[in-house]
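What you see is the complex with one protein chain gone and the rest in place.
Read from first to last, the chains carry the letters A and B; within each, the first residue is number 1.
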Amino acid sequence: MPENLFKINTKEYILPGSRACQGCGLSLFYRYALKALRENTIVTLPACCLCVLQGLYPSTPVMVPALNNSFASTAASASGLVAGLRALNKADTTVVAIAGDGATFDMGIQALSGAAERGTDFIYVCYDNEGYMNTGTQRSSATPMGALTTTTPILTKQQHKKDFLKIMEAHNIAYLATASPSYPLDLYDKFVRAKKIRGTRYIHVHVPCPPGWAYPPKDTVKIGRLAVETGIFPLFEIEDGKFRFTGRSKTQAERGNRLPVINYLEKQGRFRKMNAEQLKQLQAMVDAKWEEYLRKAEG
Amino acid sequence: MSKVQIMTGNSAAAAAVMLCDVQVVAAYPITPQSQLAEMMSQYIESGELKAEYVRVEGEHTALTVCISASTVGARVFTATSANGLLYMHEQLHWAAGARLPIVMCCVNRGVGAPWTIFNDQQDSLAQRDTGWIQLYCRNNQEIHDTILQAYRIAEAVYVPVMVCYDGFVLSHTMMPVEIRDLEAVREYLPPYRPHTILTPEDPRCLNPVLFPNRRADGEGVLRDGYMEMRYKLEAALEQSLEAIAEASDAFAKRFGADHGGLAWGYRTEDAELHLVAMGSLASEATLAADALRARGIRAGVTGIRAFRPFPKAEVRKALEGAKAAVVFEKSISYGNEGALCTEIKGALYGTGIQPAVYNYIAGLGGRDVKARELEAAAGESWDDCLAGRREKNTTWLNCVTG
Partner (left out) sequence: MEKRDENISAMCRPAVGEAGRTGDWRTLRPVIDQARCIPAVKKKSACFLCWLYCPEGVVKATIPVEIDLEYCKGCGICAEECPAKAIQMVREDQPDE
């Protein structure tokens, strides 16, 4: 193993032959998340792409215990695991809720807000493929403006992506981070760090989706990388209220070399109907967001 | 010193839950359950009950917390009413399908729209297809004792149990209750042995998607399709008929109180006219039966304690000699008739036991139902029966109709 790869857990927790699509961004993120979380973990998840990856009865490719629950329930299911394990004196097992953007931004927001408000001691991971991908690419509140989806098939999504990170920040939780499977070592480090922190931890993972975003499967890592390089999806952590950029985003913050967003958008079929006004708004929004982040990073 | 105190139904329930060494409680306030949720947090915050209390943000979450906590092996409890029960409806199906021995109190209250805060049984009756065991209590002692029995039943057959009692009529009314002895309860209730395996030592994926057909696992063993798994739930409900009777008998032996198991009878030995009801309404019906007897009518009450599983054998036995059965219920299956009435008729079909069956919808939204009203209605139906008028429309008792 090369020097920095040496440090990571080389064990694989997902056996070959899973039901995930070719080039699935979720698959790549999950691989590294589980390497970081290791054996003493219980995952809970809703009906979503991950549920399909987890497999159909009677087999699963995943080598950590996982509990399925209904679509609105992920954070509530985690709350029950935490309470039950605590009552049984097994509180050292890490409870990890993993849900897509649909089950987090939309139907699952109540349960997540409740769990975070109660300071529930768990990690909540939102894998954000920016739509209801498991049911065939319908629009969610996480879908970016200008994207074609099966429920915004002609006019494209009219609203900006819901600023969910701001919502989670407002809950004053112990740890908040963004991560991308295109930067697996950065992602791995964040999960290792999160595992050691007590309280509510939220990790938002940007997960490219070949069929949903309309690009060839071979480009998953490239597109995820462009999302970071254009500043659309910055890599950062907020721990104890303190903001810091990580990895590529840290370099960009120092050197100011963000790529224009068009570089990311033009690679994906879902943005082919985006108009000039939407593009302008998106670039302006990313620029404004970065101003805000740079101020946060400073003090 | 006597352990009998007067207390409300909610207090009796809370006292019972504490005796069961419950480990996780998750509840959301709703009238008329709120005091039960409050008392549980009082017990837990004071240290009297060593348990985790999750102050959830909604009823759907309340039951979900119970589901996952029960899955890892904790004994759990929740309670709700009316729209709260409706809000967690999805998870009622989930809990039963996941075969979790959750015990929940449903403090019966009518559902919106329009709003009512008062008692009827529409909330729990509307959940009858979810796969939960449903037990209906007549009085506060029965509430206390049924909760204790509920854990024994649930953990024997791995089916969740709903203990139902009438809102305000029982939940807020003071009655004498003997709090059972903690050590005796601990002997009566063996520790919870979960069938679910959710542990890092043996990683499994629980409650995933099932195919319609059976499918071989990694070792070539043919595993259930969705339908087999669902059949197992039904088989467990059928098995629970015995478990409910057993829990009731064992309880009666140990604690000296017999609430009747699946169904009970009042003056039914020679009864020709049976009043049939559930919960406090059945209790009220015993006064009506006495009044009818005083008039020379051989009346009795068949009280249904277990609505699910439906006690067909007990109903057939009880109504064998009946000329008429008058079914009073605090709910209706819209577009047909009262659900209890339908179940009674269904239990009798094909057996040759053919009393005239009359259905009265009573007390919706907390409208008071007096024994004399039950007596009058049953008396009228008895007249109908004697006159050969066997087919009557469902009557809405003491209600402006038409």
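By definition in this document, a residue touches a chain if its C-beta (ideal position, glycine included) is under 8 Å from a C-beta of that chain, and two chains touch if they have at least 3 such contacts.
Model, not experiment: these values are computed from the prediction.
Contact with the chain that does not appear here is found for just one residue of B:Asp21, B:Asp224 or B:Glu242, B:Asp224.
The chain not shown here is touched by just one of A:Lys166, A:Arg198 or A:Lys218, and that residue is A:Lys218. The hidden chain makes contact, of the residues A:Ala33, A:Ala47 or A:Val62, with A:Val62. Against the chain not displayed here, chain B makes contact via residues 97-99, 158, 195-197, 203-208, 210, 214, 217-218, 221-224, 228-229, 232, 236.
Where chain A meets the omitted chain, the residues involved are 1-2, 5, 10, 12, 14-25, 27-28, 31, 54-63, 181, 184, 210, 216-222.
Here is the rule we use: only the chains that are shown with their structure count from here on.
Spacing of chain A relative to chain B, judged by their CA centroids, is 43 angstrom.
By the touch rule above, chain A contacts chain B in their complex via residues 39-42, 44, 51-52, 54-60, 62-70, 72-73, 76-81, 83-88, 90, 93, 110-111, 113-114, 117-118.
The touching residues of chain B, when paired with chain A in their complex, are 23-24, 26, 51-52, 54-58, 60-61, 64-74, 76, 90-91, 94, 197-200, 202-211, 215-218, 221, 223-224.
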